[in-house]
Structures are given as structure tokens and as C-alpha cells.
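Here the complex is missing one protein chain, while the rest keep their positions.
Letters A, B and C mark the chains in the order given here, with residues in each chain numbered from 1 onward.
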């Protein structure tokens, strides 16, 4: 479709997510799946040689395999065949600077959540996006599934009736052990205000708001860590109140041993005899 | 087994739960299943004729089909072939009086939850039971299932490791509609302090405490009704803290349309690579 | 219900299935569940002392705890408070003689499948039942479940449309090992023509015929044993043709390691857009 409109694939530049990283492979497979993107530039390592080598492995020419996101943004901005879109998949605390520079260079952005690591910078970035006129996609990827779209459509067109209860869960287990090697995600200085809330709580909240069209009005939360000695939050349970009076709950953790990657939304309306 | 010990089945008297009522049929099937009980007396209706007729339908002689629980207790207390056990399955606000009278008459008791409708009377009844030396069974029936017993055994013998999270749910839908006919369960004066908490919240709490052996230390609750205009609570969501430091949640409602009778317990320990 | 009609419970005599046997406990629980039967006589052991002791454990008086089915039939036939019904749960090769004697004595019969161990005796027994005017229940118990009844009703009233395919499975694993201790079920002389077919194949066939109302017209079968050295059939797979032209299959085995007790029926009609 995009090819039919502009006569070629979109040119994508990638920052972070080298070959072998979970999120990098997922991003690239997603970009390729429909054939709408061509990955032509990348900043995968600060070591120039490693940057070129990993770039080659994903089909990026040496010339456009940059040793830093700054060089990628600056150099691409000057090219005639410059990238259309930049995909940012770096640790949370770098999103703000990269996105600001990319917007200044006129690139559309696909950015991994969380947007930034504090509210002030998030608002600042949102304003900058708005005034730029560029597209900015935050990867709340769960809301792209057809059944989620169908659920939203059924609720918005009234097929379900008023929502009275909304219960959200996102339960992972990959941080359940006490022996997780250190990394930016377990470092309070880099991960942002609350690891669990901005890492996956954001997905649960977005899913609930997107599917129901309701605004979250107030909440009461138990946020903390369940793994002894941990310095970041790995658990949250919340009581929720929504704009239409609906009540609900949210349970989000990545320290639930045995859980893979379970996301659930349960909606309850009270007027008729069946339910979602 | 009981037959081998005392040479006959236990003689059971039933208060409430006439033929056709959900809980009455369940109680009687449970009493018969293993062949340890014989139902010989009943108080099923205040209308003497109806009491005899429904008594006959469950095999009770006219003579022992009483028009009130008082008459049942008094008359049975005088018989040589008196009942051994009384089963109480009447509305919440009658449990206290019936149980006290039955204890005074020297009958063992099987009583439906909730014990009573307020804390003071519950404590008073508990003391009376203790001093009587009689058996008193409160029907927290879910903890009788083999898999629940197995879960408890595995946790208590350390097979699971320390529990870090405990999430409880009891979700029914039979009161989801706004058009439920009135009855004692929707009457604040008869149902007790909180319909949802004493009706089924008690099951969820008991299950969690029984399976883990943990005491609930503190909680933060959102209790209320989700069906507009209802005068009793039909919804509760809680944040929980247990005696060993574990965190958890409880979601209990009988106003979740589409739900049948779903009870769940999810335990999470954090040290090893699999989970319950 | 039965109590309301005849003013008392039905009196049941039990042959075989002593305390501790799987099928005996199931039969007795089934008889007690609704309160329609009273177990008053039993032949549980040829050792008179053991017969009395096990009889007592299930509430049968010493006087009516017989050391053989013959004595049970003869003695009960003479009593004023004689049994109404006899339940036969002995090895396959004894069904014929017991049932014939019970019919002669005028008792209604609940008999475990298979009816007998060969076709000629089965036909002979069927004729005898018909001319006796007595009730004869063969325990094809799976067809008593509400969902099976519902399925049959939907098919017979045309809600499903014509059945084009019918696939039946009954898969157990309790005879999967090569080290099963000997017993009548593994003895070709006692178990009848084909262990697997008359033991559980009969259930699968009955379920298919009952639910659909179709007659099986022809079949092609692979019958044999999959456990090396076994002397009875433990496996059958069949190609089926039904009276309305429907095709189907049947897979029945009790030598599928890991299987508990899985019974399935899959119906396919071809005209409309959903399916059972």
C-alpha cells in the first residue's frame, strides 16, 4: 500500500536493539512483515567496527552503520536518500534526547515505551511532537491485535452495554529470581520513577483505556518490590475508578515466578445476560 | 467408617433448604454421598402441612417434620433416637439464635457461612462452641477439594518455597442484573455488614489463609455496589499484606455478568523457576 | 419423587463391588445421591464373615449380607420387605446367570456393561427381560450427563442440521504398562470376545448412537493389542458408516499411556457456519 502511494518502501533507521536482542529482532521482523519498510541505517554499537559488523548482518551498508545515535541523526539529515522514520529502542533514560534530536531533524518516530522517565520531560516531548507535525508512534503494541480492536469496536458502538467493572493484569516472571544479573532495568537511576509501572504497567493501563474509551479518574496503589533486596519496583496492585463510575483493579508484576507473559483484560457490564 | 465405629449412620436434622433450593439439595447430596448420614428430622416450612409434605419428599417422617427450628430443637432433644447433628442453612441473620439453641440441646452443628452478621455475635458464638465441647463445622466447602489439600500440603512442607504474592478471586454473575427480585440477600437489615464480604468474600479469604497458612495482616479495600441503586455491597477489590510480608489482592463480586462461579487462587514464590 | 409416589425409598441389593472397589463406591454414591434408594442387601464376598463385615460398613444388616449372589436372590425373594432392585457389578462372565436368576425372582435390574460376553447370551437375556416386564438398566452412564442430553435434543429437533461426520474416542491409560497384575479383565476366558470393545468400546458406540439417533450400518476395524504379549485386545480403531450416509471413526483404547479417562464425540454437519 505504502509502496503504491510513494513508489517505494519507507526508509527506516534503527537506534539500539542489535542482533540478538529480544526487542531488536521483534522490531525488525515487524518492520519487514508487510514489506512497507526497508532498514537502511542503524546505530547499534558505540564501537565503530562492531556497529558496521552488526549493521551488515541486518543488511545495512557500512556507510550507514553509525557508532552513535547522534551521528545517525546528523548524517542522515544531510542525505538525499535520508531515512523517513527512526525507531528508538534504547534504555528508558535515553528516549527523550534521541526523540528531540530526531524531531529537529524532521524524522518521524517509532519509540519504545516508556515515553520518558519523568512526567515533565514526557509533557515537554509531547508538546514538541505536536508542534512538529510529525508522526510519533509509541509501541503500545498490544492494542494492535484484531481481537482488541474488535473488543473496542463492540464497546464503543454499545454492543456490550455500560462497563461496570474493569480488571487488568500483566504478569511476567522473568524477574522473579533473586539472582538476576544487574542491568539498566534494575538501576533506579536509569529506569525511571517506577520500573514496573513504566515498563509494563503502561501497557495494562493503555489497554484498558483503549478498549473501553474510559478515563482513569482515581486510583489507590500498592507499589513495591516482592523480591527481597531489589532496588526498583517489581509489583503493583491497584484499586481503580473510571470516568463512568466503573470500578476496577490492576495487577502488574514481572516477579511472578512461572508466568511467561500474560496480559488480560476483563470487562463486566451488568445489564444483560452474557459478557466479554 | 462412621458406621463401623458407632454401628449406625449419624442422624441429621435439617433447618432450612427445602426441596428445590440450591443449597438444600447440595447439603443433602453431600450428606448422603458417603453413606455416613441419615436425614431423619427437618424444619423446612412454617406451614405445618407444607413442612410435612416437603419432609416426606426427602424421606423424613411426618412426626419429625417440624414447622419451626425451635420445635425441631426442643422435640429432638427429648427423643431417645435424637439427632446427632443439626445442619443450619437459613438466612444469615438467623444463624446465631439457631446455633445457640442447638448447642444448648447438645447437638453438633454444620452451619452455612457467614457465621453470624456481626463481629460481636460471631465471637460470642465461637466462645459458646468452645465451651460446649461439641463439633461445629462452618461450610467453607472449597477447602475440602483434594487439589486444595494438596496445594496446602506442598506449601506447608516447603515444596514451593516462600510465598511472595497471593491473589484471590471469587467472581459470580447471578446478581449482575438490575432486575433481581428482592430477597433477604439484598436486604441490608438481614444480610449483615457487607453482603459481598460475608456471602462469598469469606470463601476467598478462607481459601487463601488455609492454603498458605499465612495470616492476613492488613488490607485496603474498595467495597461497594456496581449495580446502580443496589442497597447492599456486590463488589470488593482489596490490596492485601500477609504475615510473612507477602503482598496480594482479592477481587470478589457476584455482579460480574457472564460469570458462573469462578474461584481462583494464584500463589507466587520468587526463588525458583516454576510456579503453582 | 420416588418417595412421594411409593411412600418410601427403593430397596436396593448389591452384588459385587465391595468397599474400596472403584465401581462399587461409584454405584453406591450414585444410588444415594438423590435419596431415592436405600441399600439393604448385599453379596460382597464368598467368605461369610467378610461379607457381613463389609456389609456393615455400608449399612447392611448381618442378616442381609449374603455370602453369594444365589443366596441373596433366593433369600430376598422370600422376604416381605424384599429388595425392589438388584445392582450387578461383577466380572463380565457372571452377568448372564445373575441377571436371569434376578429376573426369575422378579427383581428390577441395574447391570454393569457389557451385558454378557457373547452375542447369543446377550440376545437371550434381552428376550427374557422383554417378556418379564421388568426394568433393566445397562450402565451406559455417560449418556446421563446434561450436556449429552442437550446435544441429543439439539440434533433430534434439527437445530444442528444433518450430521455428515461422527468421530468417537474413548481413551484410557490404566492398562498401558506391560506390568499390569493379572486379573479377570486380562483373561480372555472371562472378559468376553474383545476386552476393549465390550469394556469401553460399548460406551463410545452407545454415546454416538444415543446423541445422534443414527444407526451404525457398517464398519471396518483394526482390533488388537498394542502392549506386547497381552492376550486380550486393548486397542481398536474403526472406520464407520451410519444410516444417514454419515462417515466416521472410533478410537478406543485403555493402553494409551498418560490418558486418564477421555471420552469425546465430535459431530460435523456441513450446511451451516458453526459447529458442535
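Note that contacts are C-beta pairs under 8 Å (C-beta built on N, C-alpha and C of every residue); 3 or more make two chains touch, one makes a residue touch a chain.
Source: prediction; values computed, not measured.
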Quiz item: What shown chains does the left-out chain touch?
Solution: A, C
Practice problem: Looking beyond the chains shown, say which of C:48, C:91, C:193 or C:224 touches the absent one. | Solution: C:224
Quiz item: Any idea which of C:134, C:176 or C:263 touches the chain not displayed?
Solution: C:176
Quiz item: What residues on subunit C make contact with the chain left out of this view?
Solution: 164-165, 167, 173, 176-178, 220-222, 224, 226-227, 235, 237-239, 241, 246-249, 251, 253, 255-259, 268-276
Practice problem: Just the residue numbers, please: which parts of subunit A touch the chain that's not shown? | Solution: 1, 3-4, 7-9, 28-29, 32-35, 39, 56-59
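Simple rule for what comes next: only the chains that are shown with their structure count from here on.
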Exercise. Averaged over CA atoms, how far is the centre of subunit A from the centre of subunit B? Could you give it in whole Å?
Key: 47
Practice problem: Calculate how many whole Å lie between the centre of subunit B and the centre of subunit C, each centre taken as the average of the chain's C-alpha atoms. | Solution: 37
Practice problem: Return the residues of subunit A touching two or more other chains; collapse runs of consecutive numbers into ranges. | Solution: none
